[in-house]
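Each remark here refers to the structure printed beneath this line.
Heads up, one of the protein chains got dropped from this complex, but the rest are sitting where they should.
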Amino acid sequence: MKDATVAPLRLGMVGGGKDAFIGAVHRMAARLDDAWQVVAGALSSTPERSLESARAIGLERGYGTWQEMLEGELALPEDQRIDAVSIVTPNHLHFPVAKAFVEAGFHVVCDKPMTLTSEEAAELVRAVEAAGVVFAVTYNYTGYPLVKEARRLVREGELGELRKVVVQYRQGWLATRAEEAGSKQAAWRLDPARSGLGGAIGDIGTHAENLAATVTGLEIEAIAADLTPLVPGRRLDDDAGILVRFAGGAKGVFVISQVEVGEENGLSLSVYGSQGGLTWRQEEPNRLELTSLDGPRRVFTRAGGAYLGAAAQGASRLPSGHPEGFVEAFANLYRNVAADVRRRRGERTWLDALGLEPDYPTVVDGARGVAFIEAAVASSASSEKWTPFRFGR
Amino acid sequence: MKDATVAPLRLGMVGGGKDAFIGAVHRMAARLDDAWQVVAGALSSTPERSLESARAIGLERGYGTWQEMLEGELALPEDQRIDAVSIVTPNHLHFPVAKAFVEAGFHVVCDKPMTLTSEEAAELVRAVEAAGVVFAVTYNYTGYPLVKEARRLVREGELGELRKVVVQYRQGWLATRAEEAGSKQAAWRLDPARSGLGGAIGDIGTHAENLAATVTGLEIEAIAADLTPLVPGRRLDDDAGILVRFAGGAKGVFVISQVEVGEENGLSLSVYGSQGGLTWRQEEPNRLELTSLDGPRRVFTRAGGAYLGAAAQGASRLPSGHPEGFVEAFANLYRNVAADVRRRRGERTWLDALGLEPDYPTVVDGARGVAFIEAAVASSASSEKWTPFRFGR
Amino acid sequence: MKDATVAPLRLGMVGGGKDAFIGAVHRMAARLDDAWQVVAGALSSTPERSLESARAIGLERGYGTWQEMLEGELALPEDQRIDAVSIVTPNHLHFPVAKAFVEAGFHVVCDKPMTLTSEEAAELVRAVEAAGVVFAVTYNYTGYPLVKEARRLVREGELGELRKVVVQYRQGWLATRAEEAGSKQAAWRLDPARSGLGGAIGDIGTHAENLAATVTGLEIEAIAADLTPLVPGRRLDDDAGILVRFAGGAKGVFVISQVEVGEENGLSLSVYGSQGGLTWRQEEPNRLELTSLDGPRRVFTRAGGAYLGAAAQGASRLPSGHPEGFVEAFANLYRNVAADVRRRRGERTWLDALGLEPDYPTVVDGARGVAFIEAAVASSASSEKWTPFRFGR
Partner (left out) sequence: MKDATVAPLRLGMVGGGKDAFIGAVHRMAARLDDAWQVVAGALSSTPERSLESARAIGLERGYGTWQEMLEGELALPEDQRIDAVSIVTPNHLHFPVAKAFVEAGFHVVCDKPMTLTSEEAAELVRAVEAAGVVFAVTYNYTGYPLVKEARRLVREGELGELRKVVVQYRQGWLATRAEEAGSKQAAWRLDPARSGLGGAIGDIGTHAENLAATVTGLEIEAIAADLTPLVPGRRLDDDAGILVRFAGGAKGVFVISQVEVGEENGLSLSVYGSQGGLTWRQEEPNRLELTSLDGPRRVFTRAGGAYLGAAAQGASRLPSGHPEGFVEAFANLYRNVAADVRRRRGERTWLDALGLEPDYPTVVDGARGVAFIEAAVASSASSEKWTPFRFGR
């Protein structure tokens, strides 16, 4: 399970300053397995605060802006330069920062949604292909071992032919007007200029789409969405219901909300096929429930070698019953990115030892996520029942 | 809690013969509190089997057909005649049987969906009003004590202004073609001639609508539905996703299925308002979870006088921790119908002792349920996003 | 599942008047399957209240005292006389009443603990044998279908050789001095004259012993008990911890309390062997969890024919997901007693149809339960670590 005994890769960060919850998560996740060390950063929206944050966090190299960081790092000898950059800013900055670093040859870990528009996303896909860099989008929930196990079970046919997918992502933290009560997190997420077309659909709906796609491999053909700002006065949705038609005839329902008072981070996935079903819940991530036509419900944990697939085992650090959580799942993304970076350099990594491929959400996942947000917004505004979803076709 | 020390009312049954699960439930529920005795029945679809079932069950008066039963009972002196009839047949028979007994002055307990069409439903509403009889529709899930408590909490403003309703009714028993494997239950439910326009939407979707309406009091304004026979070869839906717009701006999602392998009888309701939320699950019916903006999640059980409302207390027979279940909830419907019958006769009942009104789903609930099924079927066939729902307006 | 189409047996009750929760439970349970009708009773501790209760409940034949009832019933023609009597009184009356009815040839259903002393218990065992009547003790929790399934799994070797048994019965209703606040239930249970040697150990500890014995078949060899009145001023224990040594080397722990604030009726059983384990919890009685050395945890419900044994299936009335509860489990005891009564008359019953033997706790279970209470009280008072338990040896 441990990464190879090599020096950690060097990571820079754009955004994620000292007061941003998600910045601290990125740093804990990146360092957890010794695969990365965070050495540089342009952490905040003004040069002053960026430098202050860098000092507070103890970074070797603090920069005032991401442009300065890009220049500064390029000016360093390659063996001191950052290997990759993590982009942990409000959404509107993802594209310009990502594009600039990609084009300069850096590997990138980018927050979701990847860009504000499909056009930007397509441009980024092309840039990544051209540059040949590793590009990961932080759909971090797919990093949980039992999500990987769910994917394996579905893909190996344990459920039979897929018929039904239900994804719920239900939170309550925006049930009051937090954006006016000093919450920076709420403020930018509900501001179209910084968040983009979508509110809840962009912040968490896109996780729902990615989780469904990752586990099932099903392609969405059309959706019927209803996006609503349920708290008065908002310009972006804080709640969404979506009916989904998948290619091949399976159906889905997505239940998305950030105003369900008292719900915390209630992401769950259920998938049913002709032979069985499964359910996974993010708030109890160390369980995966499996149903079948005849037998009793089975509860997979991370327990044992006997029944878990290699991907799930390789993503787990502790014996079963010793709860792993959000940070570990996030760290799995960083471990895989590091391994892919090394692989591309011709190094042998823990992936090879386990016979696994690099496993993280890619720029294509990111682009599909952006297309999904656009389709949901368009559908919600449309009087047509079904809005086609043509990503990749 | 016990019903008054009076002779039980006399109940007749149409349908619900010896092999029908739901017939046995009706009998256990009717008798549980000594409020009813089952004395007569036309229990099956042929005279022979009807009479055989009546003998097997030990009924005083078995009839070959419901018409014979109607005639036979009317021919009896009033003090021997049944007080009410329970209609426990496939859907297509609800209307003719109900109408005939109502018009003859009998009280009626009728299975859901109440009729095949809105026209029939309207006719039945008028007939019930004209006859002045008690008419209940077996939306039995609203009989659970904690559903009554949920209703009280919502109606008394505990959740603030309502914003969001999620109802899920998820089963798996139709995941295989049970209708071709000898299951009578499956066969008639999936046969449009006997079941009506709706499959799952009629069988369980209508429970979802009723549960939401009962607890929240919200009126549906429009729906966007997608009904699907996910198991190939079916003429009626076995799965449905529905987006709901309520009058006043609240939104809802209904997730309905009978093909989610391994799910049993997964009916659940979540309601959220500006101040709090609640969740109730039929498979753990003795718990009700309540959330608020600031405090911890609270778990109501049937425990105590201290915090439960009178309706919930009056609907409970055992101390908390002694599980009550499906039969008790069903029996609450029968107890309330009996009490209403007696009240109309000028008798004092346990309702008066507790300061409660009769509490059971009425012919209007039944009519609204039929309108909902029709709207869902229409919406599913429509290319318009929103199908208006104008029941009662 | 339904009982044969025969007239119900006639039941009389001693105790269980209109205000006694458990009396109402007995009546609901007895009638649920139409196996019994309650026709006679001496329901309370004074003739006046007995007769009033009988009227309130609508009994055909109310008696002032149990002696009058015994005489009165014996004076009736056999085909009107009660077939059995249920004894639902405070503990000190179980023995005299049971003995008198047994010796008069009536079948008996007796509350637990069966008698106040082992001497009385032994005398009753002899009386029952001599009279050849059916005698059941209301260890009602073994009536749950999944307890029967647990027994089957253990007895058929699914868990391998048994090593460890943990039974917990944890309530909180005696956390305050309810006995001084008008609770009759609390008052007699904490009064040695009416309750006997044991408080919580007699009221619920004996259920724990019976559940363990029924499921595992293990015989207790010695115990180390600590019984305490944790609420000051009580003369009988309201809390008990017991270490158990079983014949053959298995070990056990019983955790018993009636003062754990907020606990309701938390009876649970875990059994572990060399190959697997199982856990059942009374408050979620429709689930049984099974573990094994290699595979995932399995959750048995009452779902299907595929994996449940005949005893569990025969004890269930509703499809899985439709919660059954306390009353149904209690009713299973009454159904089995009725079937055994009929069997002894040479009638064919539902047991024969399912290939089952009568299944209810017998006078021997009752006697062992009394011996267990005595041993626990003796152990608690002893400075010796281990108090031998020699019942039946």
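Every chain is named by a letter (A, B and C) in the order it is written, and numbering of its residues begins at 1.
Assume a contact is a pair of C-beta atoms (placed from the backbone, for glycine too) under 8 Å apart; a residue touches a chain by one contact, two chains touch by 3 or more.
All values derive from a computational prediction rather than experimental measurement.
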Contacting the left-out chain in the complete assembly, out of C:Gly276, C:Gly321 or C:Pro361: C:Gly276
Of A:Glu179, A:Asp237, A:Glu324 or A:Asp365, the one touching the omitted chain in the full complex: A:Glu324
Among C:Asp33, C:Asp191 or C:Glu260, residue touching the chain not depicted: C:Glu260
Absent-chain contact - pick from A:Asp34, A:Glu123, A:Asp352 or A:Glu384: A:Asp34
Where the missing chain touches chain C, by residue: 159, 163-164, 166, 172, 175-176, 224, 226, 228, 230-231, 239, 241-245, 249-253, 255, 257, 259-263, 270, 272-277, 290-293, 297, 382-386
Chain B residues touching the omitted chain (full complex): 290, 294-301, 303-304, 306-307
Where the unshown chain meets chain A, residue by residue: 1-2, 5-7, 18, 21, 24-25, 27-28, 31-34, 55-58, 171, 173, 263-266, 282-286, 301, 303, 317-328
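Rule of thumb we're sticking to: only the chains that are shown with their structure count from here on.
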Contact graph of the chains (line, ring, star, complete, other): complete
Chain B and chain C: spacing of chain centres that average the CA atoms, whole Å: 34
Centre distance in Å when chain A and chain B are each reduced to the mean of their C-alpha atoms: 43
Of all residues in chain B, the ones touching two or more other chains: 263
